[in-house]
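Removed: one protein chain of the complex. Kept in place: all other protein chains.
So, subunit A:
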Amino acid sequence: MKKLFEQIQSSVSIQLKILGLVTALILFIVVTITGIFIFFEYREDIKAAEKMAYQTARALSYMPTVQESLQDKEDIPELRNIMDNLLRDTNASAVVMTEGERFFVTAGDEEMILKVFDHPPIDKAIIFGSSYIERLGTNKMTLVGVSPLLVDYGDYKKIDGTIMVIYDGRLIIKSVIRESIPILTVSSIALIVGLLGSFLLARDIKKDTLGLEPREIAFLYQERKTVFSALTDGMIVTDEERRVRMMNPAAKRLFRVTGTVRGKLITEVIGDSDFPFLKEGFQGDEEFELGDLTIIASRQHIRTEGRITGTILTFRDKTDLRKMSASLSETRRVTEDLRAQTHEYKNKLYVILGLIQLNKNEQAISFIRDETQSQENYVRLVSSSIRDEKLQAIILGKLAKASEQHVSFKIDPGSSLASLPDSIDLNGLVTILGNLIDNAVEAVRKQKNGEVVLFVSDMGTDILFEVSDNGPGIPEKSIVRIFERGISGKGPGRGYGLANVKKEVGLLGGEIEVQSNPEGTTFSVFLPKNR
């Protein structure tokens, strides 16, 4: 039941609300004004009637015909005539003339005359000779103007009677109501005009809001805000003057902006006007670097009636994607290393199988012993100078691969490394060494005496890795660009290796150097021990 009520309440349209409010307002004003008008009009009319009754009574009491009619009965028709004229010319309901207290001549509405018949309010006029107004009846609706008839007898004057002029207050109310008909008419017209106006206003408002109710707009606004905040992609909306209308938290994080940005110029907010997405000819998705982040920006214009009234910019952080793809390629590399190792062992197993089939058991045993010996020697060499297990694993993996390519991969005998600090993780190490060693192997694999040497040292404050090859070296014109993305001597679709290496080195706070001449190339990586 309550739910139903709420539903009804919330479904009251803006149109109905405006209509209801305006109607109530106009009704209130109209009723108030009409009420005040009627009240004042009534008061004025009553006052005017009182004054009229008083003055008419006095004027009559001074008229010779009136005074003489008391002595000379022949004057009575003339007196009646005067009274009838008076009733016609004024709004008085009745006139009464008394002789002493006795009714002498009356004219007008008998009902009104009867009202003063039992207790005529004439005592003060008879005793004190004064003229006045009396209001009689339960509602004081009968107005009586009283005046004494002070008859002149020559030497003296004497009060011989009174004049009463009677007004019916009910008639005054009726006339006031009649007079307020025009104002009521005007009020009704005002009411209709007001209703029409409010109807039009409501329709206009609805048109501006695309037919949405305010509560729907509020909901949309709330919804939009929440959606924008929930987006992991950054989003900036600007108006036609490139002022920021909205910037979601993700965008603020990307551009390291805090506080209110609404209304500021976008170049002010993000602090640079050189971004590609701000340029005129920007064509959709394009990558750019922002600090250590890789961002893809896209742009969409808001068009209202064919005109650009705003722009929506979205930013996707591609750094995570990159990282993932890098580690994927590292995994692939390790798998490749393992496959090469398996291949090597398989070859050796075939040698052993052949020797056994030929019944050259002695030779087979000696081959296995030699192989085992040389493997153990190598492992011992590696593990004696390089104590870090992570590094050992990488080197052993690369050894098989180099061997498959018939490239000699050696550890410089002077190498020494205790254990790597925790800040250097396996992924980073795989990226750096894997890429450098693979590149070196690739550079020399077509040579007869291809050789790759790794030197590792943790003397001093840095850890030093040096990967050398005796390949043809890097052409001088491309050496300055080898760390850039997409630059490679290996053809199209390649060229991310060294860029990734440089980035990893950067992340670990280290440095990378390269020396190259036609006799070989050496990459040196310095990684600080303490960060």
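As a convention for this text, a contact is a pair of C-beta atoms (placed from the backbone, for glycine too) under 8 Å apart; a residue touches a chain by one contact, two chains touch by 3 or more; residues count from 1.
Throughout what follows, contacts and distances are computed from a predicted model.
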Per UniProt, the name of the complex member that is left out, chosen from "Tripartite tricarboxylate transporter family receptor", "ABC-2 type transport system ATP-binding protein", "Cytochrome c biogenesis protein" or "Acyl-CoA dehydrogenase": "Tripartite tricarboxylate transporter family receptor"
Hidden partner chain, touching residue among A:Q55, A:T90 or A:S131: A:S131
Hidden-chain contact residue, picked from the options A:E44, A:D84 or A:E101: A:E101
Of A:E74, A:D89 or A:D155, the residue in touch with the unshown chain: A:D155
Contact footprint on subunit A, counting only the chain that is left out: 101, 123-124, 126-132, 150, 153, 155-159
